[in-house]
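Here it is, the structure in full.
Heads up, one of the protein chains got dropped from this complex, but the rest are sitting where they should.
Per-chain residue numbering starts at 1, and chain names A, B and C are given in the order in which the chains are listed.
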Amino acid sequence: MSDIGMLRLDAVMADDLSVVNSARISFAKRVEELGEADINLINYLMRERHGTPFEHNAFRFHVRCPIFVAREWFRHRIGSFNEFSGRYSEFTQDAYIPEPQDVRTQTGKPGDYIYEPLEEEAANQAIKQITKAYDTAFETYRELLSHNVAKELARIVLPVGAHTEFYWTVNARSLMNFISLRTAENAQREIRAFAVGVEEHFAQHMPHTWQAFNDYGRKAP
Amino acid sequence: MSDIGMLRLDAVMADDLSVVNSARISFAKRVEELGEADINLINYLMRERHGTPFEHNAFRFHVRCPIFVAREWFRHRIGSFNEFSGRYSEFTQDAYIPEPQDVRTQTGKPGDYIYEPLEEEAANQAIKQITKAYDTAFETYRELLSHNVAKELARIVLPVGAHTEFYWTVNARSLMNFISLRTAENAQREIRAFAVGVEEHFAQHMPHTWQAFNDYGRKAP
Amino acid sequence: MSDIGMLRLDAVMADDLSVVNSARISFAKRVEELGEADINLINYLMRERHGTPFEHNAFRFHVRCPIFVAREWFRHRIGSFNEFSGRYSEFTQDAYIPEPQDVRTQTGKPGDYIYEPLEEEAANQAIKQITKAYDTAFETYRELLSHNVAKELARIVLPVGAHTEFYWTVNARSLMNFISLRTAENAQREIRAFAVGVEEHFAQHMPHTWQAFNDYGRKAP
Partner (left out) sequence: MSDIGMLRLDAVMADDLSVVNSARISFAKRVEELGEADINLINYLMRERHGTPFEHNAFRFHVRCPIFVAREWFRHRIGSFNEFSGRYSEFTQDAYIPEPQDVRTQTGKPGDYIYEPLEEEAANQAIKQITKAYDTAFETYRELLSHNVAKELARIVLPVGAHTEFYWTVNARSLMNFISLRTAENAQREIRAFAVGVEEHFAQHMPHTWQAFNDYGRKAP
């Protein structure tokens, strides 16, 4: 079994300068180095929601995460995905087992839920039940395979907590939309962990853009 | 438990005439009724892969299907989706149980698999195992809920064979791409069943476009 | 010569109900008629920027406008376009001649321009100059054609004020983005005239969505 997964930046073509130059082309201007006025320009673009200058870059991530996390991730249509296939390959017994502090209860209304940790004993009990259910599912999966059931059919018993793996290539504008939604208070805890990791890579490669994103409400422009 | 699901055309704005008129606007021409020359034009557009005239229409489908089918469906990015949420709502115990003739074995290589039905006894045995695994999963799900585990976390034990539900709005160009890939020999049997249903609605509302799609290799233009 | 152009709703599949039902599918719920709670839901979705439920609809417009307007219009990538072709067809001498009140001067800085009408005499003088430049351009165009220069080459002398014609099919989410940007104070006067017309059709077919759009800042969700 396993933890929440893995996030790795596989390749990147991104800097703050490209934001500035793709905006300044309105004036047929181009700079080679980022100055004070350029940082102000980035702030202006973010504040006024001029989004297109943030698209001239690319981040490629390699992700390993539970299927229920991947399902939320793949809803982001502006970007490219290639994923592990349960039709072509056998799943190994990797699935997300929450830590005790991850086991929470939920109160409040849709869009405004409050999540609080369960007591430790209850949490441990839940983890045991989850683990047992996983075991049954993967056992059944392997039995079906051993009786020559096609992989694509045998997998239907596997839990949405099972791990999958994919590449994701995306530009900063779409990335900010992902970060905005998936690091929010009301995002699911598990995808939030990944979104926080994604944001670190973004902040590292486009620090002034990231700063402006933070300063102006953490919304994609 | 349940069968493969449900497909319903919820709304539609589509006819062959819009294909013709959006092509003829190149010449600032417009017709009010479909003539012989117009059908030839549709054939020409399909054959030469001029795709944009096939975009000026919309189909809205309401779909109920297993999660593993939905996952393939949602890979089609040119279109709109809204889906049932396991964060907001409890899953009912609905999941895909294959019929004996659906239980198959797989030989050959990726991209070139051959699928053949298992013998009846083996198939029935597989169905029993699948059903039992589902029962365990849904039972665990309900137990977790009864111990106040949040819905969004409890669901991680549910199988990808569980049913979900969504709306899908799409234009004919993207629809033909879906039909092309998902009715193909090497598409998974379960999504093929849906894609065949989708194709019937397409054929009914855009009969000449559908005919041309068939005549020219069943590829999206 | 001619005025600003033409806007016509060619087909539509849109209502407020589809917004509600595509949102309520999160709960596997569906209503057949719009109630008070549903209107509140539309407001909630708009305020919280949940955009996807606004995508399950389609508007098809037939537009005739100057090329410089079409160029701004075609920057909106989420939507479908087919346009008149100067490679296939001859341009007729249709081009945008501003009315005196449309002839303005510009002060201030990019993103914050102030436009004010020129005095009437100056405006009339400008209109004369524009008309004369158009005449020269179209005359040269016809001369080139009469000397057997290919249409696609001859057109290079035509002004961006010349009229073109296209179909545009778009969903309400993308439409709201268009309206938001193109009816704004700092949008160019000529595209604003079209955007105002587009908004009227939107308001008519999705009145509660339009009301919410207005109440929550006229930004696309």
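Methods note: a residue touches a chain if its C-beta (ideal position, glycine included) is under 8 Å from a C-beta of that chain, and two chains touch if they have at least 3 such contacts.
Worth saying up front: this structure is predicted, and the values here are computed from it rather than measured.
Within the whole complex, the absent chain has one touching residue among A:115, A:166 or A:216, and that is A:166. In the complete complex, the residue from C:92, C:105 or C:214 that touches the missing chain is C:105.
Summarising the interface, subunit C meets the missing chain with residues 66-68, 71, 74-75, 77, 81, 86-88, 95-96, 98, 102-106, 110, 113, 115, 118, 122, 125-126, 129-130, 132-134, 136-137, 140, 143-144, 147-153, 155-162, 188. Residues touching the missing chain, restricted to subunit B, are 26-27, 44, 48-49, 110-111, 219 (touch as defined at the top).
Mapped onto subunit A, the footprint of the missing chain covers residues 10-13, 18, 21-23, 25-28, 52-53, 55-58, 60, 80-85, 88-89, 165-167, 169, 171.
Operating definition for what follows: only the chains that are shown with their structure count from here on.
Averaging Cα coordinates per chain places subunit A and subunit B 25 Å apart. Between the Cα centres of subunit B and subunit C there is a gap of 34 Å. Subunit A and subunit C have CA centres that are 35 Å apart.
Counting partners per residue, subunit B has 81, 88 as the residues that reach two or more other chains.
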